[in-house]
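All remarks here apply to the structure that follows.
The complex is shown incomplete by one protein chain, all other protein chains being positioned as in the whole.
Chain nomenclature is as follows: A and B, assigned in order of appearance, with residue numbering initiated at 1 for each chain independently.
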Amino acid sequence: MKLTTKQLTLCALLTAMALALSYLENLFPLSLAIPVPGVKLGLANIVTVFALYALGPGEALLILLARCFLGALFAGNMNALVFSLLGALSALGTMVLLSRRRALSIYGVSVGGAAAHNCGQIAAALLTLGSTAPLYYLPVLLAVSLLTGGLTGLASACLFRRLRHTDLMKG
Amino acid sequence: MKRLTAYVLLTVLFLSGCGAQMSPDEAQESIQVIAMDTAMLITTYGERSSAAAYACEDVIRDLEAKLSRTVEDSEVSRLNAAGGGAVEIGWDAYSLLERAAAYSSSTGGAFDITVAPVVSAWGFTEDSFRVPSQAELDRLLPLVDSSQVSVTPSLDSNGDGPKATVTLGPGQAIDLGGLAKGYAADKIVGVLREHDVPRANINLGGNVLAYGGRPDGTPWRVAIQDPARVGEQDAFAGVLALTDSFAVTSGGYQRYFEQDGKTYHHIIDPATGYPADSGLTSVTVVAALGEGDGSGFPGTMCDAYSTALFIMGEERALAFWRDEMMWGEEGCPFDLVLVTEDGRVVVTEGLADRFTLEESSGYTLEVVSP
Partner (left out) sequence: MRPSPKLHPTAWDALVVLCVAALAIALALFQWRGGTSQGLTAVVSVDGTEIDRVSLEDAAGEKTYQAGAYTLTVEYAAGSARVRTSNCPTQDCVHTGVVSRGGQSIVCLPARIVIRLEGGAPDPDAVDAVLG
């Protein structure tokens, strides 16, 4: 993976934005409206979706890894790293696969990603807790991911419309 | 590699000024304590949840050792055994006697700690139930008189020494069982504050302290047992949504025995010497947490009033509530949930939007305003 200076700068900017977004969404805990642990808006997924389309899977992975590690580092909470890594990686993997199907729009891809993100987080909970209890949250989390995935899809679509004609998007 | 270093540095640069801070996952401790003749469940949260829970247990055990009528060398047992002689008591017993006197006068004698000899005659103290004869009750009823309890505060009381000297009238005995759990709940609030506990759910057997709210931010859900369906799991009259509140229920179904086809329960009316027959099957008193400065004693008040109002019956209880809300001098506003024999649940206005009737219970809901 060779990065031009411009791509490099864009990667760094996106990582910072992803971190800022995950911090931001802690200020609006969705869990107040839906009292299930782990319910999140998943704003940082906007960045992953955008990076996947604008830069490519490799760059998206780089940003994602940096976001997860730095986020855990800032929070001083390494337990949370397993959760965010498993969630984010399964989201990215699913979105890479889905984005190859050109018939799918950005909405379908982000809904798939959001659902996979929740599955990944539940898997992490199963691993760390050694109990099957977290599986009970999955149906609710999946239902919520339809909503949050749609929202991140909408946000990413807006982003692309605005940036399509700028030179930011040109190699 | 150079590019990667540049990337990391740039990221950190873009982030300068954003200090992410997330709350650590909340620790939780849950312990069971069997004390004061009941099973208690203490659930605390926060970094010092364990220390807090065990400190709560210490408070309960300490109070039981001082105040129980069935612990042989407790201050209360020594007082009851003194045969009218003077006994020195500590701070806790002193505060409770002061409270008891205040509640006796505010409830017009419906609450009375000197009813103890009558309760014993029914066998509720020793679990050897019997129906006393009218002659026996007539002999015991004159002993039920709070005004014969004389409390003299010690003038030179500093440190941990005795705080007061008490004498009872001849033949009298007292039982602080109708106050002790509420008082323990009041003291526990202080323990929780000391340990920076953000939330806790303390159930001292019919005395619930809902401290803070649930971890998900919603209020604690505290159910009221349906007196008509005791022994069934999840048979509730309704559910209260509570934050930072005390709630205490008194009901005839809690302890009773049957003899010759009649049921006799443990809430004895000090006026008649018989189990209260007031048309109510349970009374729940709810009050907000005080300032935690030891004044007000809202938990103690809930405990005492739940018993007193059960004895008074619906009409007098509601009149008492209206009076106290208007003129109350005891400091703490409170609300009520009354369950009646004729199938109604009466809720005072302050709880109207915090109480949910259990549909399957078949009760009809009435809301009363001051």
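Some notes on this structure:
We adopt the following convention: contacts are C-beta pairs under 8 Å (C-beta built on N, C-alpha and C of every residue); 3 or more make two chains touch, one makes a residue touch a chain.
Not measured: the values here are computed from a predicted model.
Of the candidate positions B:T249, B:T340 or B:S361, contact with the unshown chain belongs to B:T249. When the omitted chain is restored, the residue from B:Q134, B:S150 or B:T218 that touches it is B:T218.
With the whole complex as reference, residues 31-34, 37-39, 41, 57, 127, 201, 203, 206, 208, 210, 214, 216, 218, 220-225, 227, 230-234, 236, 239, 247-249, 251, 253-254, 282, 284 of chain B touch the missing chain.
For chain A, the list of residues touching the undisplayed chain reads 35-36, 53-56, 98-99, 101-109, 111-112, 115, 131-133, 135-140, 142-143, 145-146, 149, 153, 157, 160-161, 164, 169-171.
One rule holds in what follows: only the chains that are shown with their structure count from here on.
Per-chain Cα centroids separate chain A from chain B by 49 Å.
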